[in-house]
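The complex appears here without one of its protein chains, the remainder shown in place.
For clarity, chains are labelled A and B in written order, and residue numbers in each chain start from 1.
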Amino acid sequence: MIDRAHALVLLRQMMLIRRFEEKAAELYTLGKIRGFLHLYIGEEAVAVGAMQALTAEDAIVATYREHGQALARGIPAGSLMAEMYGKANGCSRGRGGSMHFFDASRRFYGGHAIVGGGLPVAVGLALADKLQARPRVTACFFGDGAVAEGEFHESLNLAALWKLPVLFLCENNLYAMGTALARHQAQPDIRRKADGYGMPSAVADGMDVVAVEEAARQAAAHVRRGDGPFLLELRTYRFRAHSTADPELYRKREEVAEWKQRDPIVLFTARLQAMGILTDADVASLQASVDGEVDEAVGVAEAGPWEAVQDLTRDVYTATP
Amino acid sequence: MTKMTYRDAIRSALREALRTDPRVFLMGEDVGGYGGAFKVSYGLLEEFGPERVRDTPLSENTFLGAGIGAALGGMRPIVEIMTVNFSLLALDQIVNNAATLRHMSGGQLSVPLVVRMTTGGGRQLAAQHSHSLEGWFAHIPGIKIVVPAVAADARGFVLAALRDPDPVFIFEHATLYPLEGEVDEQAGPAAIGRALVRRSGDAVSLITYGGTLGTTLRAADELAREGVEAEVIDLRTLRPLDTETILASVARTHRAVIVDEGWRTGSFAAEVSARIMEGGFYSLDAPVARVCSAEVPMPYAKHMEDAALPQVSAIATAVREMLVAHG
Partner (left out) sequence: MPILTADMSAGTLVEWRKQPGDALKRGDTIAVVETDKGLIDIEVFTPGVLEKIVVQPGATVPTGTVLAIVRDTVPAAVPASVTAAPPTPRAPIIATPSAAVVPAAAPSDRLRISPLARKRAAELGIDPAAVHGTGPGGSIRREDIEQAAAARAAPAAAKPGGALDRQARLRQAIGAAMARSKREIPHYYLATTIDMHRAMTWLTAENLARPVPDRLLYGVLLIKAVALALREVPELNSVWRGTEPVRSDAVHVGVAVSLRGGGLVAPALHDTAGQSVGELMRALRDLVQRARSGGLRSSELSDPTITVTSLGEQGVESVFGVIFPPQVAIVGFGKIAERPWVVDGQVTVRPLVTATLSADHRVSDGHRGGLFLAAVDRLLQEPSRL
């Protein structure tokens, strides 16, 4: 049984991410958002489900495809939209853009553009917690591409060796940009890589938000107990290209269409309706609500100020008083 | 005041830090059980235990990144990368995270990380173990680079780095560890960003740092015997660079020779030369000269390595030629 109130929370969060990402795609074509834009469409269940296992005290490190995690973490959509516009009221003061969302107050440590680059930082955050005897979890999101980087192996090894409270969350969407998993991993069964480091692992269906939440709670519990790190592989799929610049020559449209039949929002909606705890009116109401929230976010971004060019070199160093 | 070696001075600072601040811990290859590759951390594992003196696997990129994460998490890690040669494996975390996190987050985060590395050649360790790349690191905004040349600064900069809210990289020239110097163990942190005149003179400004200070002072002695009094400046910090002290010296001497163990092309000496040109153009009686390493991967044979590195004779010759051509 799924609690209706909780189900609505999960559904709304997924719908918010979906609408936010669609709007971001549109704004990119209008030139409001520049640089690179990596959309989370199709993967919503992963961020939303996983975030349920984390408390406000826990830390999150994510990748450049982090809009879903940021929204699920509660960072206001307006602050994120403004950041993508490059405005001073963005979460990173407009200095980062789409790939570098930061929110220290919510322990959201980026937004990393180097594949694998966040894992060592996550290990360090967990080390600090262990040394200060704080029972917190550091959740580290990364993609299947990252498992090829040396930092992935070094980080799993170090976390396991020192028994650090890191929850490694691999969002396996089957493609490292344009390279399919089977073409870059001798051992494509990602969760098995944890075996090499004596680390427990699990895999879950990343298109099923309930399954993700369940698996994440179990994994986080293990970590929170002080039993060391855990690798949780979430099998998911991105419905859009790697970024806006990608004509997707590396995968067949039929494959995308097939995965779209497992759209996490569609699946969850259908399931809840079948259970009788969700009506069409609920769906319409939720959609209107998230549409409004995203429109408002665009308003916040449009109205936001540009940072003064004179402030260019601030925050390179911490100013000495 | 005590006379102690450069190595012992660093250890003294590390010990003081570990004792007085529970947030401080050491992390690096062989810093614990081995006593440190250069014996700097000798005895510290026994004194402070394995939680605070942590031997790491050979994973430079990750344990440096872990240092960043730990600093974000409220600790004061001192990460040791055995030598600058291995730091190349950690460049991603250094350049893309340590230097940028404050800026990329719009000022929300600061990374109070200390990194110590051994640098330099002269021990016949050949091409992969003899680099002097501190000049490269000084190129990156967001981090600070200190280069202690004497025992007192080796100690003082560890203390200063621990107080700095931004990442500080300390480069210790391998040949300096046994060098003795006067150290005041009660003294506080050294001033990051201030160069010092180690020897006064009026004929030429010899500007250097780190491992080549000794060579430069010996060149100054040789020139003094010919009646040429050279002023020797120890830069002590590469980033931020103390341009003021450099220009004040050149305003007095009107000639400058920069001594830098990096390779000549794109060397840190080129940066110092540019600053002198920009700020001291009208003080100069001669073009700024540079004495750097030859453009060759470090050879193994002693006579070849000696020929590749900046030597007393090269510095003295550069000064003499300058005086003859532009006296």
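We adopt the following convention: a residue touches a chain if its C-beta (ideal position, glycine included) is under 8 Å from a C-beta of that chain, and two chains touch if they have at least 3 such contacts.
Predicted, not measured: the structure shown is a model, and the values here were computed from it.
Engineer: Looking beyond the chains shown, say which of B:K39, B:R218 or B:R252 touches the absent one.
Structural biologist: B:R252
Engineer: Sort through B:G120, B:G280 or B:P299 and give me the one touching the missing partner chain.
Structural biologist: Within the whole complex, the residue contacting the unshown chain is B:G280.
Engineer: Considering the whole complex, which of A:A7, A:L27 or A:L54 touches the chain not shown?
Structural biologist: Answer from the full complex: A:L27 touches the omitted chain.
Engineer: What residue numbers in chain B mark contact with the hidden partner chain?
Structural biologist: 241-244, 247-248, 251-252, 275, 278-283
Engineer: Counting contacts across the full complex, list the positions on chain A that touch the omitted chain.
Structural biologist: Chain A touches the chain not shown through residues 22-23, 25-32, 34-36, 85-86, 244-247, 249, 295, 298-299, 301-304, 306, 308-309, 312-313.
One rule holds in what follows: only the chains that are shown with their structure count from here on.
Engineer: In the complex formed with chain B, which residues of chain A make contact?
Structural biologist: It is residues 59, 90-96, 100, 102-104, 109-114, 117, 119-129, 131-132, 138, 150-151, 154-155, 157-158, 161-162, 314-318 of chain A that touch chain B.
Engineer: Where on chain B is chain A touching in the complex?
Structural biologist: Those in contact with chain A are residues 25, 51, 54, 56-57, 59, 61-75, 77, 92-93, 96-97, 101-110, 141-142, 144, 165-166.
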